[in-house]
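All remarks here apply to the structure that follows.
The other protein chains are all here in position, but one chain of the complex has been omitted.
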Amino acid sequence: MNQFPGASGLIFDEPLLWEKGANGRRGMSLPPRDVDFALPDEALVGELPDLPDLSEMDVVRHYTRLSQWNFGVDQGMYPLGSCTMKYNPKTNEKQAGLQGFAAAHPLLPDSLSQGALKLIHDLERFLAEITCMDAVSLQPAAGAQGELTGMLIIYAYHKSRNSKRTKIIVPDTAHGTNPASAALCGFQPVNVKSGEKGILTPEVIARVMDESVAGIMVTNPNTLGLFEEHIIEISEIVHEKGGLVYCDGANMNAIMGIADSAKMGIDIQHLNLHKTFSTPHGSGGPGSGPVCVGKHLEPFLPVPRILFEEGLYRLSEEFPQSIGKLHAFYGNFGVLVKAYSYILSMGPLLQRASQLAVLNANYIKELLKDVFHLPYDRPCMHECVFTDKEQHEQKISTLEIAKRLMDYGFHPPTIYFPLVVSGAIMIEPTESESKETLDSFVQAMKTIAQEAKDHPELLREAPTKTKVKRMDETAAARHPCLTG
Amino acid sequence: MNQFPGASGLIFDEPLLWEKGANGRRGMSLPPRDVDFALPDEALVGELPDLPDLSEMDVVRHYTRLSQWNFGVDQGMYPLGSCTMKYNPKTNEKQAGLQGFAAAHPLLPDSLSQGALKLIHDLERFLAEITCMDAVSLQPAAGAQGELTGMLIIYAYHKSRNSKRTKIIVPDTAHGTNPASAALCGFQPVNVKSGEKGILTPEVIARVMDESVAGIMVTNPNTLGLFEEHIIEISEIVHEKGGLVYCDGANMNAIMGIADSAKMGIDIQHLNLHKTFSTPHGSGGPGSGPVCVGKHLEPFLPVPRILFEEGLYRLSEEFPQSIGKLHAFYGNFGVLVKAYSYILSMGPLLQRASQLAVLNANYIKELLKDVFHLPYDRPCMHECVFTDKEQHEQKISTLEIAKRLMDYGFHPPTIYFPLVVSGAIMIEPTESESKETLDSFVQAMKTIAQEAKDHPELLREAPTKTKVKRMDETAAARHPCLTG
Amino acid sequence: MRYLPHTEEDIASMLETVGIESLEDLYSTVPAACRRSTPLNLPEPLSEWELDNRMSALAATIAASPEYTVFLGAGNYEHFIPESVRYLLSRSEFVTAYTPYQPELSQGTLQAIYEYQTLVSRLLGMEIANASLYDGASALAEALLMTARITHKEKIVISGAVHPAYRQVVRTYFSSTGYEIVELPYLEDGRTDLSALHGMQDVAGVALQSPNFFGCIEGVSQAAEISHSVGALFVTAFSEPLAYGLYKNPGIQGADIACGEGQSMGIPQSFGGPGLGMFATFMKHVRSIPGRLVGLSRDVTGKRGFVLTLATREQHIRREKATSNICTNGSLCALATAMYMASLGRTGLGELARLNFDKTEYLKAAFRSAGFRIRFSSPTFNEFVVEFPPGFDTLHEHLLEKKIIAGTRLARYYPELENCWLLCVTETRTREQMDRLVREVQS
Partner (left out) sequence: MRYLPHTEEDIASMLETVGIESLEDLYSTVPAACRRSTPLNLPEPLSEWELDNRMSALAATIAASPEYTVFLGAGNYEHFIPESVRYLLSRSEFVTAYTPYQPELSQGTLQAIYEYQTLVSRLLGMEIANASLYDGASALAEALLMTARITHKEKIVISGAVHPAYRQVVRTYFSSTGYEIVELPYLEDGRTDLSALHGMQDVAGVALQSPNFFGCIEGVSQAAEISHSVGALFVTAFSEPLAYGLYKNPGIQGADIACGEGQSMGIPQSFGGPGLGMFATFMKHVRSIPGRLVGLSRDVTGKRGFVLTLATREQHIRREKATSNICTNGSLCALATAMYMASLGRTGLGELARLNFDKTEYLKAAFRSAGFRIRFSSPTFNEFVVEFPPGFDTLHEHLLEKKIIAGTRLARYYPELENCWLLCVTETRTREQMDRLVREVQS
C-alpha cells in the first residue's frame, strides 16, 4: 500500500471535558474588577451550571488531540460528491480575522461601517455577474435557507398576483433540502423522475405542470453530475403555465463563466459560498447561501438591502413587497469576507477553475468506468457517479468500499446519494487536486475493486487504521445518548 | 492501556518535497510587475536552483501531514529533563506577531523604534530582578552563546587586569555546552567530580583552584536536579584566588523568587528564555540566552547596550571595554517579546511557578523511587534523576524504557544525561502538568517496570504505535546521507 | 495560479485520457443557448499582497473596539475571547472538514459536538441540545415550528419584548403557513404583559426572551405555568446566554424549549454573523428536534466513539417529511463556544457574569445620579434602557466623532419609546470609559 498516503501513527486518547479538570482551575483570565459588587435580586439568581474547570493547557491539549482524529481537506483528498471540498486558502481566514471585520457590531451607524457595506454590495454584484442574474441577497445562512428564501419568494410572487399555488415540482435527483424547503414553506412537492439519460425530459414536466403548480426546483448541473440539457424547454413549459423556475446552484463549481442562468430561464437561484467559493465547511458549518433573482423578483428579496447613493452605502428596509428577514442581521458576514477574498484572488480565472474541476471529474470517470459500474456513461460535469453493482456478486456494497478507502488515506466519496441510483458512489474531485493525486486515488479504487474479489474481508473489516474502527450507528439510534 | 493517552490512528505518508510537484506550478503569488525588465550582467547570471514547483495546497498538505508525525507539549506530557518543556501560552505568539514587532527593521532610527527598545530595556530589568544581578545583555541567541559570552567576559576581565588565565573549572555534571563554550573561548576545562551527595564539595574545588584558573562554571540547581548547597564556600574559594564564578542558569525554573545569585557569589549567569520563560522550543530553536552580570562586569557586556536618557531609549556602542558583538543585531527579539509577555502575565507568581515545578518533581520522585533506582535520594529541585539499575537483570536499559513510554503516549525523559549516572533517566515535569497527568505518567512508568520483568520484549520492540518504528541511528552515521 | 495545480502538460495528457481536444470540449452537453454571451466581467486577479491592502483598507473604515468605545448590544456582544480559542479553532482538521457523516474520520468533530451538546444542556438546564442551528433568530422560528408540530395547534404567541429581528424572522418563516401569530405587549417595568395569555385557545407555543430585548429579566416560571395551563409549549429565547452564569436558567423555570444566540460565548461579532443557534429541549421531544444530533456509541471492538444519530428526522433521509430543512449548520461556531465554555469553566462563568452585571449596575447608577431615567425598573443583566432628553440624537452623532457609540435608538423598533436608548456593558468596558460616557452625555 506504499504508494498510498494511508498510514497509522501515534495519536492520543482524550477523555470527555468533564472527565478532566479540577474545581477552581482557570483556563482564561478575566479583566480586573474596577467596580464594586452590586446586589442582584436573590429570587432570580440561579445555580451555576456544572461546567468543568480546566487550565489553559488542559483545553489546548484537549482540542489539539481531538483535532488529530479528524480528516480535512488539508489532510488529504476529500472527493465528497455534491460538497465541492476544494482548497480553502489561508489568506481568506486572515482577511476575515481583521479587527475591522471581526469586531464590527452589526448595528453600527452606516457611516461607520462603509467597508462592510461595500463588501456586501460588491459581492452581490460579483455573484450577479457570475450567474447572469439581476439582483442578489446574501442573507441566507446556508444553501437550505437559500432554498427556503426562494420558496418564500415564489409564494410571495404568486400571492402578489392573487394566485395561490400549492405544489412545487421536485425531481427525484434533488438534494433532500429541496423537498424539505418546499414543504417548510407549505408547498407540496411533486416528485418527477429523470429520464434514462439521467436528466429531466420536457415531457415529464409538461405532464405535471399546471396552474396549481407554483414552480419547479431544478439542480443544474444535477446531482448525477449531468447538465440538464433541456432546461430551456422545461423553463418555457413552467413559465407558460405561470410557474417560476428555481435553480439549486450548489453545483455551480462546474459552470462558472460557462452557463447563463438567465438564458436558461431561471428566475431564482441559490449558491453555496461554502462550496463554489472556497469558504471552509468548518466541520459542518457555518456556510452561506446567497439567492440570485431576475429583475421581476427583486422586490421580494429579504431586507435589509444595501443601496449605494451619493457615494454612500446604506441599509434600507423600505421594500414593502419583501418577504422579510431570515437572519437577525445580514447573514454570515464572516463567511462573505472569505468568498469575497476568493473572488478577488481568482477574478476571471473562476472559469478556469470550473473547467479544471470538470476535467478532473471526467478523468476519474474514464479511468474507473471499467472497474466500477457507471450508470450514466456520458460526459459529466464536476462529479461522476458510480455504483457498487459490479461488486454485488462478492456481496460487497458501497459502504465497504467507502470504509476501505479510509485505510488508503482518502476520504470516501458521497455514498448512497443521489437516491435514484442504488449504491451510489458520487465522486467530486474539485479543481484543487493535482493529476498525481487523482492517479493515486484511482489506483486505490482499483486496488479495492480487486480486493473485493480476492479478499472481501479486507473491505468488511475496514477501516483498520482509524482511531475507532467501524462505528455502530444503529445502536446509537436505538438508545440515543446525546449528552454526558 | 486504557488509562494512558497513547493510541494509534490514521495519519498520512508524505513523500519528500522534490518527489512532488510539477514544473510551472505556483505555490505563492508575486506582486504585479510595475517596472521594465533590466539587463543583468550575463557573465554573473547563474542557473536556477532545482527547487520543486508546488501548488499552495501541495505545500499546505505536505507540512500539515509532517506536523502530525511530531510530538509537542500541546500533544502530551514532555518531561524532558533539563529542557523545561512547560506550556507555551498562545497569546505570547500573538504578541510577537504584532505588525509593529514582526515588521520592525533593526536599523530603524531610535526615535521610530522606542517600543522595541523599551521592551528590551524592561526585560533586562526584569531578569536582573529575578536573578538579583546588576546588568543584563539579551544579545545571546541561546544558552550556549550565553555561556560563550560569559567566557569572553571572564577572559576580558582578566585581560583588563593584565592576567592571562588558561583554565576553567567544570564539574562532571555540567551540560556539554559548558566545556564546549569554555574551549571555544580558548580555555582548558578542568573537570571536577561532584561529591557522593551529587553536589560539589568545597574541598575538590580548593584542590584545583589556583592563579592559572580563570573561573568556574557551576550549574545551579545542577543537572541532577540538586541545589549546590556549598555554592557560597565555593565562590569564596574561587574569588580568593582571583577567579570568577559563572552560573549556568538553565535550571532557573526551580528557584525563581527563591534564590539570590548575588548572595551566592555568582559573577555571571545566563538564563534560557526558551526554558524558564516559556518561549517555545520550536523543534530545536530559536531560543534566547541572556547573560546577567554584577556591576563589576557590566563594562564588558556586548554592545550595543540600551540607555534610557531624558525619557528616550537609545542604542549605544560607547563601551570601550565591551567584548563586542555576538549577533548581527540585538539578539532574538521575536523570542524576547514572548518572554516579556510571559513575565508580564505572571509577575510575582513566577515564584509560585517555581514552587509547583519543584513540587511536581518531588512528587514523581517519591512515587517512582521504589520502582526505579534513585541514585541520590534527597529533596530535588525541578527534576529528578533515576537510572535503569533495577532493570539490569532483565537486560532492559534506559533506552528501551524511553521507547516504551512512547507507546503510552508520553514523551520520554532525557536519557543518559547527566553522564555521571549511568543509564540516567532525567525527569522534569514542569509546573504546567496537573496532578492527574503526573499520576498517569507514574502509572505508565510502573507498568513499564512490571513489563520489564514479565514481558521484556514489549520494551525491546517499542515503540509500536509511532509512524516509524525503532530507527537505526548507527547506520545513518556510518553512511551519512544528508541531502536528497 | 497558486490554487490551480494543473500544468499545461497535465491538462494535455488528461484531455487525451478523456478523449477530447480542449477544455471547451468538456462542455459538449451544455447547449449553445444556455451559454454566456460574454466572458466573466470581474476584476483581474489580485496577488495575495494586493488583496491584503484591499481588505485592510476596507476593514479600516469600520468602527471597532478598541479604537472605538462601543456600548452596543441588542443581540450581538463584545466579549473577550482567549487567543488559545482562536488558535485551536484555526486548526485545519476542524476548519477544512465536512459534516461528520463518516464517523471513523470525524471523531474529533463528533466528540467536540457531543461535549457542546452537553455543556449547552447544562448551561440552559435542559436534557438535550442539538448540534447547532444558524443563529438565534432562526432557532426561535424552528422552536415555534416545533411546538406546532408537537401540539398540532394553530396559534403562536410571542412577546413584543423579544428581539425585533427575531420576531421578524419568525414572521417570515411562518408567512406562507396558516398559523396565526399573536404578540404580547410589554409592561411599564419592561417585562411581558402575560394577561392576554390566560385562557387563550388553540395555542401551540408561547415564546418569551429573557433577558429580553430591553435587557430585562422576564417572569419565566410564571409564563411557563400559564402557557402549560392553556396546553401550549413554552419557549425561552435568549440573545445573551452569559446571563445564565448569574440568573436562573430556562430549564429550571419550566421552559420546554430553550433556544437563542450563542455568539456572546467565544464567537467574534463579525458584523452580525456567523452566530450560533443554540437549541435545547427535553428527551421526550427528541424526535421532533430540528437539526443534527451527535450520540454516544461504540465501534465493533467496543471502543467508545460518537456518531450522528436520529438522522431519520433529517432532510437527507426524510426529505419533505423532515423536522427541518437544515443541512449545513454552525458547527465551527459550536466548537468555538465549547472551547470558550471549557476555558471559562464553572468558576470563570460565575465571575464573568457577575462582572457584566456589576459593571452594568455601575453605569445605571451613574446615569441615575446624573439625572437620567432608567426606563424600566425590572432587573437586568448587561443591557438596559435609558431615557435621554429629546434631541439626544444629535449628541449621539457628536459622540461618534469622539469614538464613543452610545447605544442603539429604540424608537426605530418601538416608536412609543421616543428618546429611549438601549445600552450594553460587558466586561470589556472599563469604569473609566463609563465615567467618560456619563460626563459626555451630561455636557
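A, B and C label the chains in the order they appear, each numbered from 1.
By our rule, a contact is a pair of C-beta atoms (placed from the backbone, for glycine too) under 8 Å apart; a residue touches a chain by one contact, two chains touch by 3 or more.
It should be emphasised that the depicted structure is a prediction, and the values quoted were computed from it without experimental measurement.
Looking at the complex as a whole, the chain kept out of the display touches A, B, C.
Of the listed positions B:A7, B:M256, B:A339 or B:M445, the one in contact with the omitted chain in the full complex is B:M256.
Think of the hidden chain as still there; on chain A it touches residues 10, 22-32, 55-58, 60, 64, 89-91, 93-94.
Remark: the residues of chain C touching the chain excluded from display are 48-49, 53, 56, 66, 80, 82-83, 87, 90-92, 428.
The rule is short, and it goes like this: only the chains that are shown with their structure count from here on.
Taking each chain's centre as the mean of its C-alpha atoms, chain A lies 47 Å from chain B.
Counting partner chains per residue, chain B has residues 10, 22, 25, 55-58, 60, 64, 89-90 touching two or more of them. Residue positions of chain C with contacts to 2 or more other chains are 1, 3-5, 10, 48, 82, 84, 86-87, 92, 105.
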